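Sharing a structure here in structure tokens format.
Selected chains only, in their assembly positions.
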Amino acid sequence: MRPSGREPSQMRAVTIERNAAMKAEGSCLVAFGDTKVLCTASVETTVPGWLRGKGKGWVTAEYGMLPRATGTRTRREAASGRQSGRTQEIQRLIGRSLRAVVDLEALGEVQITLDCDVLEADGGTRTAAITGAYVALADAIGWMEARQLTRGKVLRDSVAAISCGIYRGTPVLDLDYLEDVEAETDANFVMTGSGKFVEIQGTAEGAPFDRAELNSLMGLAEQGIGELTLMQKSALGA
Amino acid sequence: MRPSGREPSQMRAVTIERNAAMKAEGSCLVAFGDTKVLCTASVETTVPGWLRGKGKGWVTAEYGMLPRATGTRTRREAASGRQSGRTQEIQRLIGRSLRAVVDLEALGEVQITLDCDVLEADGGTRTAAITGAYVALADAIGWMEARQLTRGKVLRDSVAAISCGIYRGTPVLDLDYLEDVEAETDANFVMTGSGKFVEIQGTAEGAPFDRAELNSLMGLAEQGIGELTLMQKSALGA
């Protein structure tokens, strides 16, 4: 039995609210149950130094968590003077995931930065962030297209992410915080709308896992990504 | 004429939405027009080293701004590795303002941290933060009282803040961003519900100002703080 009473293959309620930040070129507030992430996409005309003059753009991400998104207050990274290893790992993952569906040449010499800030955390913040960041990115590219700033089709596919895990011996989809701290195995899947893998990260938190278990998790992930892809499409009105 | 069409003594629409963060002991989302600040109050049982064993508590604040709260993206302070002088100035001001109405001995050996994170910025973020932080603080103290964790009445008064300025020669209340960048004089007032001053910060951005002008600004501030105090009371159901 899952603490939330969900079925093993049941995701939490997911909502995607577009235009959540008035000033950004694209934005959304994404919720996976009680996990809430504000995603904004900022279009800037300066690319990183090593890309300058190459006719290509860049997509990157930053991740943060408000101090009281968590059950007890977490120290503010700006105050401690450095981003934790976990933060850096997550923001690198978000950036890689989005770049997998972007044609950087069609983007032109432009950088889009996705800021994913967790307002409330209840497990799965990185998967919610990727799923929401895609919507914010799509809106920012729409904003660019409306101004004829792109050089052809920028988005080759959509991208979303979901976690799966083995909780008390059973493979389950979309772990919440209570499940996450106790799961034997925890895996994050980033997949395209067309059902291919962009990134898999599976970790044995307790006992190592075998191929059969990994296969069950992959099956759950494929189902979950399918549902998220529909929600992204619906949010984007496509 | 104000860019927003407001009267000189007219504040922006102010809303205070309590319990905006599920996990905090107190919280609210405060809006002064398009400026939106999420304020959370965290009760912790460790006080700063220099207060330990003295039977007194502490109230402190941290302030942050999401990178895309602003018209163009602002660099994330966690990424740059330091909080700006402006950030530190504001969070010191918020902490001082709240401590002015708190009986630290009645609080007991407890620290309450107010996190004020700006989701959208349109001028007046520090005054909105103080006004909202008071509500979050009051809720956190209510939470403590319900658990009999206080030693008597903690809050001696309420506190709120408002900006005033001289815009194109006219004293106006509650500057928005467009007014703020152009105002000759900019002043922030922190006042108690009973109408006394906790902090005044007046700055001549353009021409220096005289006592008569300062007096007009004080009059506007008294009126604005009166309105904010009513809204705080109403939000707190008192």
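In order of appearance the chains are A and B, and numbering begins at 1 in each one.
What we mean here is this: a contact is a pair of C-beta atoms (placed from the backbone, for glycine too) under 8 Å apart; a residue touches a chain by one contact, two chains touch by 3 or more.
This is a predicted model, so every value here is computed, not measured.
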{"item": "Identical protein chains in the complete assembly, only 2 of which are shown", "value": "6"}
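The rule is simple: only the chains that are shown with their structure count from here on.
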{"item": "Euclidean distance of C-alpha centroids - chain A vs chain B, Å", "value": "33"}
{"item": "In the complex, chain A residues that touch chain B", "value": "21-24, 27, 34, 38, 40, 42, 44, 62, 64, 66-73, 76-79, 81-83, 87, 113, 115, 117, 119-120"}
